[in-house]
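What follows is a single structure, and I will ask about it in a moment.
What you see is the complex with one protein chain gone and the rest in place.
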Amino acid sequence: MNQITLSKLGRAILTTAVITAATNGAQAANVSDEVVRIGVMTDMSGLYAAQNGPGSVEAVKMAVEDFGGKVLGKPIEVISANHQNKADTASSLAREWFSDGKVDMIGNLGPSHTALAVAQRAEASNRIAISTGAATTRLTNEECTPNSVHYVYDTYAMANGTAHALVEQGKKTWTFITVDYVFGRDLERDAIAVVESNGGEVLSKLSHPLKTSDFTSQMLTAQASGAEVIALANAGGDTINAIMTASEFNITTSNQTVAALVLFLSDVHSLGLETAQGLMLTTAWYWDLSNETRKWAERFLERTNSMPSDAQAGDYSSTLHYLRAVEAAGTDEASAVMAKMKSMPINDMFATNGQIREDGRMVHDMYLAQVKTPAESKRTWDYFDIIATIPAEDAFQPISKGNCRLVTDTE
Amino acid sequence: MNRTIVFYVILFLAAMVAPVVLYPFLLMELLCFALFASAFNLLLGYAGLLSFGHAAFFGMAAYISSILMRDYGWPIEFGLLASVLGSALLGLVFGWIAIRRSGIYFAMITLALAQAVYFLAVQGSGITGGDDGLHGVPRGNFFGLLDLSEPLILYYFVLGVFIGAFWLIQRIVHSPFGLILKAVRDNEPRAISLGYDVGHYKLLVFVLSAALAGLAGSLKSIVFQLASLSDVHWHTSGEVILMTLLGGMGTIFGPLVGAGIVVTFKHSLAQGILAESLPIVMGFLFVVCVLVFRRGVVGEVQAFLKSRSGNGIERDVPLEPPQPKVSMKRRR
Partner (left out) sequence: MDEIFGFPPQLLLAQIFMGLINGSFYAVLSLGLAVIFGLLRIINFSHGAMYMLGAFSAWFGLQYLGINYWLALILSPLAVGVFGLLIERTMLRRIRHVDHLYGLLLTFGIALILEGAFVHFFGVAGQRYPTPDALQGGINLGFMFLPYYRAWVIIASVVICLGTWLIIERTKIGAYLRAGTENPDMVQAFGINVPLMTSLTYGFGVALSAFAGVLAAPLVSVSPYMGSNLIIVVFAVVVIGGMGSLLGAVITGLALGVIEGLTKVFYSEAAGLVIFMIMIIVLLVRPAGLFGRPE
């Protein structure tokens, strides 16, 4: 829609607005540079583009349209950029957006390392970063900031849902295949905590770099370990490749269970039900939950040609929530808006009584699902069977167990 | 001579006032890459050696200074020094192995060695942070005097380092050593017959180039407070080749112009509809450069000026790049 062009970069840095925290009542709209700018920073073409990417930009635009295109009488502008899954690109883009592009809120921010980089920048510039695509729990623990929100899922919630369910089925011995960056390591750590606290045992841990195409070595080693569960602590394309290899070597149909700790609708779509059937997963949202979700999802499908992922639904919901908070605060100044975002409950097609905690974690119900068999599926995108709802209070890491400095400060 | 001085003064003044008009971080990124490309040009333009692995020095130095400054609290001046020494040492190892072959083999060997460094960075995620990179590198004070967290002060600091390094490169190029390098580039057998220890000179220029590339890398990590895998990735090696080629290899200002073009492209594309097509544009620039534009922007301008004035200004780049010095092995 609206792209920041180079000419805008030419604007004097010296004019970088120093925004005062003054909130002059709701009617005196206090909007910096007369426009509320939302930047969607995402992976447009990489490993995680299917569950974020252009669809996230579209979701944010839908939210802006549904909100009416204006807040406090000022126009809302949506810009987008591709961080190419690089933390440094994300960091420098955010710096530029905040200082020169005067972006008020940056959304999506998946995967984890880009979210962490941008959260830091948001705090430094006192703007808002809402991460829907990232999973690391660090965002609400050691690296929490007063300016960032973690909206959709995190490694704790994912591991908790799936690992818990499998250990309860009596699968006690585990081998992990983990992607070697902050997200994978956190996911592995959180899952191991669940497995061990429920009497399970971890036999071995294997790792692989991001964007691995050949998983034969890891799969053969995992197979030889004799573990009952081969847990995949990775995401997106890596998970797809690992599952394909497992199915090729007959591991999926043997007595070993392959568990993808993070599996998205788009992953199942690209794996096909034949290969993916029976996999257990934890999801923050599914398009076929209720009439409301179905209605929104169909609109999204029409615009993008694919069903929304939980992250994309989160992009819509978080943008709407942000705009409501701006309206309630009467300004786009970050700390005032953040105070409203944290005090207002979230009730929309994404969450029921969702709440943003002190540490920036948005807590809401999560769902345990199983991938349908080809016979059970009635149409394309009809992939998940929701087995159980994990209530918000159990789904996420309790705030008391976390170590966010914002929380300890108040105690 | 006078004209040259005027030119430099204008350039210097432009650099001094640039942050008023342009975003300082963009300028600093430009300076870092201009230095990187100049260091690379020292090797390719003046010694005729195409390294496809310069990202290794750039990225390694970024890691070294980030770790020392962030985790060990080293002050910036020692951080920079250590990373330059570190990349020089790595350059010595690379050079020692790679100069055994020349031409295309040299390019492939440096690429493979750099890929090995990349793998090490991926594997050693405990130290390098793997795909997360190293964030939050403190900038600190330069000799306890300059507060580098101020963007403008940081800019002038980076500019100062750049000018110093650029001056050094100029000196190297115009020194007797630089002349010998050009002799080696243009006619290696002749240089050997004149009694020069060619291998020795190649190794020395390789180490110098690596050290300066390292300086650029650690500067970049200080500016962006970040060292990451993309600094060591072969894409970065490709980028620096493109900058040098585009600007004009073997010219003093070519790498600066090339870096300017590529960095500007990167920035304008990152936010546009063409966000995903940066590699396409880069590839296209490569193809165009190689097919019709081998002298690069500065080289073409110089050639044009020369053809107009008709006298023999000293040309840094041969009109048609030298024929391969590799005597290709014959099959059977």
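We just call them A and B in the order they show up, numbering each chain from 1.
As a working rule, contacts are C-beta pairs under 8 Å (C-beta built on N, C-alpha and C of every residue); 3 or more make two chains touch, one makes a residue touch a chain.
This is a predicted model, so every value here is computed, not measured.
S.K.: Which one, B:92, B:108 or B:183, makes contact with the chain that was left out?
M.R.: Residue touching the absent chain, from the options given: B:108.
S.K.: Based on the whole complex, identify which of B:205, B:219 or B:241 touches the chain you can't see.
M.R.: If we include the chain that is not displayed, B:241 is the one touching it.
S.K.: So one chain is hidden, and I want to know which residue out of A:62, A:106 or A:240 touches that hidden chain in the complete assembly.
M.R.: A:240
S.K.: Applying the definition given at the start, please give the residues of subunit A touching the unseen chain.
M.R.: Against the left-out chain, subunit A lists 45-47, 49-50, 53, 206, 211, 213-214, 216-217, 220-221, 224, 236-237, 240-241, 244, 248-250, 266, 270-272.
S.K.: Given the full complex, what residues of subunit B touch the hidden partner chain?
M.R.: Here the touching residues of subunit B are 50, 97-98, 100-101, 103-105, 107-109, 111-113, 115-116, 119-120, 122-123, 234, 238, 241, 245, 276-287, 289-291, 294, 320-324, 326-332.
The definition used in the following text is that only the chains that are shown with their structure count from here on.
S.K.: I'd like to verify one number: the distance from the centre of subunit A to the centre of subunit B, where each centre is the average of its C-alpha atoms, in whole angstrom.
M.R.: Roughly 38 Å, centre to centre.
S.K.: List the residues on subunit B that touch subunit A in their complex, please.
M.R.: Touch list, subunit B to subunit A: 19-26, 29, 122-123, 125, 130-133, 135-136, 151, 224-226, 228, 230-231, 264, 267-268, 270-273, 275-276.
S.K.: Residue numbers of subunit A touching subunit B in their complex, please.
M.R.: 3-6, 9-10, 12-14, 44-45, 79-82, 86-89, 91-93, 95-96, 99-100, 112-113, 116-117, 120, 180-182, 209-210
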